[in-house]
Structure formats: structure tokens, C-alpha cells
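The complex is shown incomplete by one protein chain, all other protein chains being positioned as in the whole.
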Amino acid sequence: MSSPYLLHAEGIRKSFSGVPALLDGHLALRPGTVHALCGGNGAGKSTLLNILMGIIERDAGTVRMKGHEVTFNSPHAALKAGIAMISQELEPVPEMSVAENIYLGREPRTRLGLIDHRAMQRQTCELLASLELDLAPDAKLGNLSIADMQMVEIARAISQDAHIIIMDEPTSAIGERETELLFSAIGRLKQRGAGIIYVSHRMNELYRIADDYTIMRDGTFIESGAMADIDRHRLITTVLGKELDEEYAKFNRPGDNTLLEVDGYGRGSAFQQVSLHLKCGEILGIFGLMGSGRSEFLDALFGAAPADHGEARLEGSPYHPRHPGDAMRAGFAYVTEDRKGSGLVMDASIKRNVTLASIADVAHAGLINESRENLATRPFIDRLHIKASSVDMPVRQMSGGNQQKVVLAKWLQTNPRILMLDEPTRGVDVGAKREIYAFMSEFAQDDRAILMTSSEIPEVLGMSDRVLVFRKGRISGELSGSELTQENLVRLSS
Amino acid sequence: MNKLLAGLAISTLTAVTTTSSLAADPIRIGAATYGLQGEFMQLWSNALKDHPAVKSGDVEITVFDGRYDALVQSSQFDSMITRQYDAILFVPIDANACVGPVIQATTAGIPVVGSNTRCNTDQLAAFVGSDDVLAGQMVAEEVIDKVGDKGKVVIIEGPIGQSAQIDRAKGIDKVLAEHPDVKVLERRTANWSRAESLSLMENWLTAHRGEIDGVIAQNDEMAIGAIQAIQASGLSVDDISVAGVDGITDALKAVQKGQMATILQDATAQAQGALDVALAKLGKADELPQSDTWTRYPDLAWNNGASDTYNIPWTVVGNDNVESLLAQRQQ
Partner (left out) sequence: MSQSSSLTSSPVPKGKPSHNLASFMSDYGIVIAFIVLCVVLSVVSPYFLGVNNLLNVLRQVSINGVLAIGMTFVILTRGIDLSVGSVMAFSAMVAASFAGASADYGLILPILLGLGAGLVLGSINGLMVARFAIPPFVMTLGMLSMARGLTYIYSDGMPISSLSSHFLWLGQGMVAGIPVPVLLFATVFIIAWFTLRYTAFGRYVYAIGGNPTASRLSGINVRRITFSVYAISGILCGLAGLMIAARTSAALPQAGVAYELDAIAAVVIGGTSLAGGKGRIIGTLFGVLIIGVINNGLDLLGVSSFYQQLVKGAIIVIAVMLDRSRLTNA
């Protein structure tokens, strides 16, 4: 019996400790196509993909590959059957080389059973060349940028001869150039008859490369069809299940008073000679590619890795943060780009994360007053529309967008005046993105201001009053008003 | 503080060397102990350093800490052979694992005199120690004499498989066989440890309330642990007779208080006697023996250091001799 589908999943169901995460998962992947899997946070996409990859077991439903029913009980089994996944969380072995990572667990062997390093190097060279990647096969993975690591993951999946490749937010950590390389690699995979399941919150990407789409909401299959048959507006409203207002809800107005001045900031080779000023009520965008020094600059401004050159003044008074504590006392808050790595304590509850940076406010003489803690946390649940069963829910169980809102709540709880946001909407779904944008406008009022970095051009253009462009650790230009165009950003940043 | 610093400096070497700069060319003798953590081996190695030949500077003694590991002892033998010691005094941790090192040393022309613990080889130049089987017999007899032929006892053993445990158990079994009506309620190891024996005895006193008449412990530490358990549970040591082996200081004090009996193993005689024998094997017999071991035990024949085995007698410690033994210890 033959099937028109490479992969066909129907009626997939899964509950965790009695809580349903997936009620009716459905996906039909045709060979030689890119299939966009769309849905908001908590729609059940990750659960479905994890079941397809054999990471978790399904409670009910069938999965067929080319007409044959299959069940994988480990990612290894899925891989052997030709399904590979490039996930949001990179899991490389940092101490090993590029080649060793790509061939991890299936190294070419010599006749004696030893690892054939030369063959491995050669095959890696060929593979990297076919992807037009400028990487040395023997470079240590830990020394690469996140973007390069991601490309190595992609190369690894391609090298596994997988004919079904799951890509979960593959571009969230890579820049424009790498994205282009990825898309051309996807094109070649399609030609070979492979099927790609593609998850991204970036609409532009979906319309560029996807052939088919499947929409899920609240753990249930809603509809699927050809990408050409659905317009942007209907896609978004179907994903969200409701009509949406304008995407970039921007209503802050910069004032005249200068809040922060930075003069000649620099640290080692990370960034040099950075000067800027931030006005009350302003959202100042910082645009730059991965590795342009923008995150390092924010680290310095927050005292996490203090600057060794230059000076800063806060409302005219000298500001020299040596520790994050100094910055916090001065009214800074810092939402880092890596939520899991440096934003949240994943196993702790919402409540504990929200009060993490401001325990003193809910404690007396070192003793935590839990009712005050609850009172402090609950307003944020409403204000930021955090979806949670209670403030005691561990943040690990939450979706990316809701986790990001918890990070915001943590910093709002400290009553900051300058909010620094590094990639504020990475891995966040469309609905939550809008809510975060609306919140940003609301925050940047009166004597408060926002410093935001982003590598998403529409976001930078949509939300910033002014934009500074970083290139190779220096400011390469400042744009405002009518100069704020995609062309200018790309020109100044590369 | 000085003591601390000096100790630190010394302990950076694996061995503690007692030396005299006066002697022109002293005889170098290595003392390989199974480990310096227990009181007995401390007494043993201190006695060596007090030997007249060491004090006069004629002999230089290096004490090695075997850290209760046969492998460690074996590598210490390697280095002693490399460094060409004149003779080795050996207290092995294991009666079988010691055979290899002894043959190696003997082949290299270094006589090895065993002391305290046995080694299952005929390659030893001599053995100077005490018979653990005999100790087992004596400690069992001490207890059974008091509890009578129909008494109920518990036995606390050393780490199962160690030579001393095996031999002392053999002696205990021999006595038990002669008294078939003595009932053994429990028999377990407490690994020579006071704290372990304390907990074990507490639990036994619960499980056999009012039944236990006597405690046969294979060493003193465990006997003392048992006494503390008896006292902690509100019972009197007058109702339960306890005996141990070795004659450590705490045990002597307990004997003094009438809480237990112990069988003294004479560390000084074992150590100094072994050194005398080793010197004899090296052909220095004319001025020997130098230690007072041989006058203290008139029944122990010196035989010019030519015997294969010197069994230092055990001494039952009782009211008559405990004061003088304690006085010796205080020095």
C-alpha cells in the first residue's frame, strides 16, 4: 500500500500527569515540500514534534511513514528511520571539533574498528562546502558563535541522510546571511525529495519557503492547506483564534530630558568607543548582527561584565556599575537574550522567579512574607496576561512567550527606570509578541526609557524611536525618522 | 602550633623518618605498617623509635603508612627495594597479598621480618608477633568463665576476611566447641569501630532484652562501644561481662573500673623484638639483643635470633597488673 505522504500522523493524544497537552495532533507531510507547523504557545506543537522524534511516547493515535505504521521509543530509533530534528536548544559537545560533532555516534571506522579521522575530516569538508559554510572541520565547537553552532547542527542533520527533517525555530539564533544559506540548503533538500517540518514565529520566513501549512491551537488540529491559499491575516487570526489589532502597538513619546549618557564605552575587543544618550520616554533600538558587540555592551551597562573604558552618567551623576546590584540600585533592569540560560530559574515557580531580583521588598529582617509575595506576583499575571494555573507553577512547564513575560515581571517588580531588552521576542509567538510590544510602549512613559536590541528588522523598525547600528563592536551609524529603513539597517550593519 | 607545622612538613613525605646525624653510616631499616590510624600501630611504631639501637643512631628507621591497602604496601616495598634498605620489618594488611612483596625483597637480598600480622609464606626471615588464634581463645574463655557453661553471648567481629578476624574467630570457635551449651545469640562485624559497635549493641540489647550475658569482642574498640551501649540503655556492666583484645589505653582504664577484661597484645615487644631479630639476621648478633623484651618475657627464647617464629605472649589484664601497665602507657 502506497501513500502520498512521507509522514502522516493522526489523532495523536498525550497527557502529562493527567493534564492534556495534545488532544488531536494531525500532520501530513508530502515529499519534496516544506510544511509550516503553526500555532501559538501551548498549542501542542512541541509535544507533537517530540512524539514524532520518539522523545516522548504518545497515549493514542497513529504515525505512518510512507504508509507503514511506526512507533519510535527513542530519538535514535527515529533517526535510524530517517527523521532528524534541529531543535531550539542546541546540544553540541563543546569540547569536540566540528567534524566530531557532525559524526558523533556514527564515526567512520577504519578496518581495525578505530575512528577514521581522515575520512571524517574529508567528508566534513565536502559537507560544509556543499552548504557553502566557511568553517574549519577541526575547529572546536565551543569556540564558535551560536549561529555557527546552529549551522553545524543543520549540517549534521543533512549529513544523516534524513528524509524528514524537523526544524524548530532554526533561524532564531542566526543572522541574515546564515538564514540565506539555510534556505538554499532547504531548497536542495526539497529537490532530493525530503520533507521538512518547519516551525517559526517569523511570518516572512514561512511565506518564503513553506509549501503547506498546518495550524494547531490548544492541543488540537485546526486546519491545513497550501500556503498559497491562506493570507497573512487569516493565518494569524486562525493561529490566535481571534482578531488582532495592529502588530506594533507603539504609543510612547520621547521627552526632552536626557536620562542616560554613555561616553566612549569599551571593553577589550568586544566593543569600543560606544557613546549614546537615552531620553526619558524613549525606546532606543540597537541593531546589529550576531557578534557585533551589542549584547556585550548591555552586559557592561548592567555591571555583569564592567566596561574598562569610558564613562556613563545617569541624569548627570556618574554611573559606574561594578556588579548587577549596582545597576539595579540605579534603576536598571536587564532582560537577557537567553531566557533559559540567564533569565529564569527553570525549576522554580512563577512566584519565586518574579521576586528573585527583589526579595527584600517581600521580606522583613530576612524572612520572606509569602502573602506579600503572592500579592506582589499576582498583578503581573493579569497585567502581562501570563497564562498559568497558579503562581506556584514551575516556569519550566510554561511556553516561551509566557516565560518571557515572567522575566519581564521579575524586572518590573524592581521598579526600574531603564529597561534593557536583548532580543525581547525571541522564540515568542505572535500573540505574546504583540502583548510585549504593547507593554513596551506603556513602560516607556514619563521618566522611564527602554534600550532594546534585536536582530529582527521589522521589530526594530516598528518599535524604536531611534536606532543605533552596531558593526564589529562599534557604532556604525544612527538612524531616526525617515532614515529608518530596512536598506539603511542592512547597509550599516554589514 | 609548632607541632602542627612540623607535622605538616613531615607528612608531605609519605613516610616519617627518624634519623640521627651523629651516626656515620647507620643501618637503614624500613618498617612497613598496614596503617597508622589505629592506636596499636602508633604504639608499635613509637616503640621502634624508642629501641636502644635507634636512639643511639646505629639504626635509621623509616616508618611507612600502608593506608590499609595491600596495593599501597606493595608499592612501598618496590621503593624500599629500589632504595636498598638493609632490612624490612613488615606488618602486612593481608596474609596472602603480602607474599609477592616478601619474595621480591628476599630475592633482592633484603631480609624481611614479619611482625604482628601473619604472612602466608616461608620466605620471611622470621616472624615476631602474637598468635591471634590464642587471643581468640583467651578472650572467649574470659567471657565464658564468667557467664558459665549455659550463658548467652554475642560476638562482635573485625572486618570479615582480615587475617586477625579470621584467626581470632578460629580461637573463639575452638572455645565455643568445648562449651556446647553456650548460646551465641548474634555474631556480626563492627569493622573494628567503636561507633559502629555502639549502634550494633544498642540494637541487640533491644532485640534480646535481658538475655545477653556476655560480649566477646575481637578488639577493644568494639568492646568499649558495647560497654557504652550497655550503659546508655540503663543496664549495668556488672550484669554483662565484656572482653576485648589488644589492651589499648581506653580498655586498660575500663579494666581499672571493673567494666571489662582485655587481652594485652604487647606492641612494644613485637616491634622491638622484630628489630632485634632483623639486626641478628644482618649479622649484628654479637651485641644483641638490645631491647628489654627478652628479659620481660623469660619464657621467650632468644636463640640468637635464629628461630623462625617468636610468639610474644598475651597478657590477661586484670586488677593485679592494670595499674603498672597504665603507668607504663602514661610515659
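Letters are used for the chains, namely A and B, taken in the order the chains are written, and counting of residues starts over at 1 for each.
One rule holds for everything that comes next: a residue touches a chain if its C-beta (ideal position, glycine included) is under 8 Å from a C-beta of that chain, and two chains touch if they have at least 3 such contacts.
The model shown is predicted, which means the values in this text are computed figures rather than measured ones.
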item: Given B:150, B:209 or B:296, the one touching the chain that is not displayed; value: B:209
item: Residue touching the undisplayed chain, where the options are A:357, A:412 or A:468; value: A:357
item: Residue touching the undisplayed chain, where the options are B:145, B:173 or B:186; value: B:186
item: Residue among A:6, A:36 or A:391 that touches the chain left out of view; value: A:391
item: Residue among A:181, A:203, A:222 or A:346 touching the omitted chain; value: A:346
item: Contact set of chain A toward the excluded chain (per top definition); value: 16-19, 42, 218, 302, 304, 323-325, 327-328, 334, 336, 341-348, 352, 355-357, 359-360, 363, 366-368, 370-371, 374-375, 378, 381-382, 385-392, 394, 396-397, 410
item: Missing-chain contacts mapped onto chain B; value: 3-4, 7-8, 11, 36-39, 42, 160, 186, 188-189, 193-195, 198-200, 202-204, 206-207, 209, 221, 224-225, 228, 231-233, 248-250, 253
